[in-house]
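Right, subunit A next:
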Amino acid sequence: MNKLLEISGLEVGYGGIHAVKGIDFHIGQGELVALIGSNGAGKTTTLKALAGLIAPAGGEIIYDGSVLNAVPAHQRVSMGIALVPEGRGVFARLTVAENLLMGAYSRCDQAQINEDLARMYALFPRLVERRDQLAGTLSGGEQQMLAMARALMSRPRLLMLDEPSMGLAPLMVKKIFETIREVAAQGMSILLVEQNARLALQVSSRSYVMEGGSIALSGVSADLLGSDAVQRAYLGA
Partner candidate 1 sequence: ACGKSANDQAAGELVVRIGAVAPLTGPQAHLGKDNENGTRMAIDDANAKGITIGGKKVHFELISEDDQADPKTATIVAQKLVDNKVAGVIGHLNSGTTIPAAKIYSDNAIPQISPSATAVSYTQQGFKTAFRVMANDAQQGRALGEYAVKNLGAVKIAIIDDRTAYGQGLADEFIKAARAAGAQIVAHEYTSDKSVDFTAVLTAVKGRQPDLLFYGGMDAQGGPMARQIKALALNVRLMMGDGGYTPEFVKLAGDAAEGAYASLPGVPLDKMPGGKDFSDRFVAKYQPIQLYAPYCYDAVNVMIAAMQKADSIDPAKYMPALASLSHQGVTANIQFDGNGDLKGGAVTLYQVKQGKWQVLETVGAEK
Partner candidate 2 sequence: MEIFFQQIINGLVQGSVYALVALGYTMVYGILGLINFAHGEVVMVGAMLALSALTALIGWGVPPLLALPVSLLLAMAGCMLLGFGIERIAYRPLRHAPRLAPLITAIGVSIVLQNLAMMIWGREYHAFPQLINNQSHHVGGAIINDIQIIIIIMAFVIMAGLMLIVHRTSLGRAMRAVAENQHAAQLMGVDVNRVISVTFMLGSALAAIAGLMVSANYGLAHYYMGFLLGLKAFTAAVLGGIGNLRGAMLGGLLLGLIESLGAGYIGDLTGGFLGSQYQDVFAFFVLIAVLVFRPSGLLGERLAERA
């Protein structure tokens, strides 16, 4: 499997705080990789660096063969990187449809955009009903769906999800994870950050475990799920 994304020695900091301390990992084409770890481990920070929202202090991000470090966030979108941020970040005062169109902002193939819109509505029938509603008035789960659909509208090759289950009712969590599986099945590469470690390990093929800004463990998800250390630290057994 060839690598879509490869990160080596990535370091990110906030002022004096060293949040990510030199990590290496990669994601293969069409792979679903999970990144888990406790609060403040640096997962969100890593995703932000990949999306270009924060500049790395060191290391290299290689995406599809080219170095990404200096590419501004908005250009990374057209290169096929999409992030569903922590807390969803839907545009509350835009309608659902407008939010989706924002997802396709960097594309200009009108016909295919319309096609994709239709696909999204098929994937998330809930959004069809709410097409003209302001996104801010959606329930938490609906917003999460919208955020995901919006990211998909950019036709990403790499989809990054930051805690998609946070604050969602159990039924909703199931739905979201089903969707993640579906999308992955269509061949998209996915990087999933999740506090619900069990679920994350269940859906992913490989996983990395972050601790205090570094990668503490990595391996095939099924193995990690069975490992004692992971059980104790993240699965609360």
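Methods note: contacts are C-beta pairs under 8 Å (C-beta built on N, C-alpha and C of every residue); 3 or more make two chains touch, one makes a residue touch a chain; residues count from 1.
These made the cut because all candidates are chains of the complex that A comes from, given by their letters.
Everything quoted here is computed from the prediction, not taken from an experiment.
**Student:** Have a look at 1 or 2 and point out the one touching subunit A within this complex.
**Tutor:** 2
**Student:** For a test of understanding, state which residues of subunit A touch candidate 2 in their complex under the given definition.
**Tutor:** 51-53, 72-75, 77-78, 82-83, 85, 89-94, 98, 101-103, 105-106, 136, 150-151, 154
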